[in-house]
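One structure follows; several queries about it will come next.
A single protein chain has been removed from this complex, and every other one stays in its place.
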């Protein structure tokens, strides 16, 4: 593959493109099924050739069943003067997702149990769903609720909940190997920008970058409704999961917070070490959190029957910022620079995965004489150069048990330097891969020739 | 078994009962043999049906021999005016335990080598013993010694050291399993309240609580003289030690200090994890110390030929508080609330041992749909409830390798919540024990029905 190291992304340009795509995706009313998902995938197809799958209502997927398809056209609460005091057309968060159709007149007292607010954040509309229990409701700012006078209201939810399909998108960027890296993001949230339009656009642009090169691994991208989508894919593709060597769930990648990485259930899988390594060698503060079975679709990928090495990359941690699952997770909350930086970090992680491997030193007894091969400064007595030091580390630890990533970790040197050192040592017949079939199809530097 | 969780003890009432029993035990002059031990066990029998064992002098127990039995009626040092300047009747710490009979007149200079004081704590009487070397002596406050005028004194120790028995108490509270939890405390100290009347009364009340329910494990309580008693029991019951799954030595449980747990020699035995877990989830500061081969009878239980998983629970650490082994370890130094809290912590540890087990998730591929079973809130988008989160953890980690206690530790959630989650999941056929024979005879919740 061609270069994927730091700076491989086209930076600002990608950031602005991603931000623009996110802006177009924002108004769509998505849920776990329905036309919102289809419209979303159609917009993403402008960037990458996503394959759209439709799974019929009623299909059994492990312990679950594909639910009815939900679509909505309009919804409002209207007062006696005919004014819409709550209006889905103004913000699609106003309707509880999967609300059944309603058309009724009722007093505020009767309506109240169906109204959801956030008393602690009185200006924000909360995000609420009722996927698996037939119900209906409205979400609104607490101040708005407090201002509603008693009296009679007309309630309308013009939705449908009928047999149909669950829709999801999938894209395989084929690499030299059939071993796969899984990139998964949820496409089921309505107008919430960071969670998870940011994940969708960053995943789409990552796929576009990968499709332009010839990666070593194959990369499978899933754009799926949360929980039921991951369960559906795993149920329909169970035999494919054994090919997954590494994986990441992407969410909350557009806000301005520091990066957060939630480790896989295994805790020390290669993907965990790779992401930690990349974040450690960035100049920025960041946070590594342990796996927990609560979160996004890593819950399914890391269920004990699969236990896949899948972590979750975020900037701000879902559920821990004030805007989370409210109307404040809007277009102002995300920016082009943050999206671009998220993409850059992912490319750096991909660079590690692509170039990692385990080698053996072909001259294991004492150091080889690097100087006579032009690999070492001629003048002794002064300090060693970083690449020379990296070669020393690769030679010393390449006894067939340590991967380049492990060598980078033990040495404290950045992976890219260790990888470059390994390439130079291979070019001089001082190093060889342990298992040729698991190595990069082409060494990093040859592709650049 | 019925509920043994936090609050299972009847709290204040037990504390006052324990304090009252301790008050009655305090004046008795105990040693490693003799009638003091018999009187002590008789008082404890008012609470629980302890079986009293008598082992004859001269019996070989491993490297040791049961010593002669020691009893004492009176002892004093009397001045020329016939006044008792040191009087055993005023405090039984005044006599070195196991002092041979003496009746002699001597000068203060001749007497002095037999007088033990604490110059650094000049108002306190020290506790001294001479079990295995025939000797005699008196202990007194250093100020008292300084005030003694030169001159002639009459010395009397009206003791006997003759063939007899070593006495100890034992109680087996039978549970569903023949696997045992060992609770051991030493009954050989004279008027020292915290060390170890507190251990005796807390152990007795713990046994009373356990006898009222049907525990899973059998609980063996030993009320034995320190060192020689544990060696005697181990020597006479060597074949029983293989049934001991967990164990605790109890001492210093009546003072007002924070809890201290000294780990077993193994360091990460289940009992070590269980006690650490309980203390960590209490609101109080506490201290976990590593095993050392100096202390109380964990020295014997953890000797390399046995290496039993036995730790030591204390409040203040023996040997590290100013009152230790002095007349200041008196009735004022212990109180009902501390005794009650110690019992409560032990019950919480017992609760963990009783309900721990290893399970398998019967729906290991992806999460089961908890909502359709009424185990999960219907409205999505808001925060998860603690019990739901606990169910997620149990499901995710129950692959047959992690016990509930290990799940509690990894999740950071309290064991009781994890245990309740496991019970609910079993009731819904989502979870099953790995090895049925090692599981609780009845799951926690069924007993409460």
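Going by the order they are written in, the chains are A and B; count residues from 1 in each one.
Quick note on the criterion: contacts are C-beta pairs under 8 Å (C-beta built on N, C-alpha and C of every residue); 3 or more make two chains touch, one makes a residue touch a chain.
Since we're looking at a predicted model, the values are computed, not measured.
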Tell me which residue among B:45, B:121, B:160 or B:235 touches the hidden chain in the full complex. B:235
Among A:144, A:330, A:396 or A:427, which one touches the chain that has been omitted from the display? A:396
Using the touch definition from the top, which of B:120, B:305 or B:374 touches the missing chain? B:305
Residue among B:79, B:130, B:144 or B:179 that touches the chain left out of view: B:130
Identify the residues of subunit A touching the omitted chain, counting contacts across the whole complex. 361, 363-369, 371-372, 378-384, 389, 392-393, 395-399, 411
Could you pull out which residues of subunit B are in touch with the chain that's been left out? 62-64, 96-97, 116, 126-133, 135, 227, 230-231, 234-235, 238, 265, 292-294, 299-300, 302-307, 319, 325
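Here, only the chains that are shown with their structure count from here on.
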Would you kindly give the rotation angle relating subunit A to subunit B, two copies of one sequence, based on a CA superposition and rounded to a multiple of 5 degrees? 120
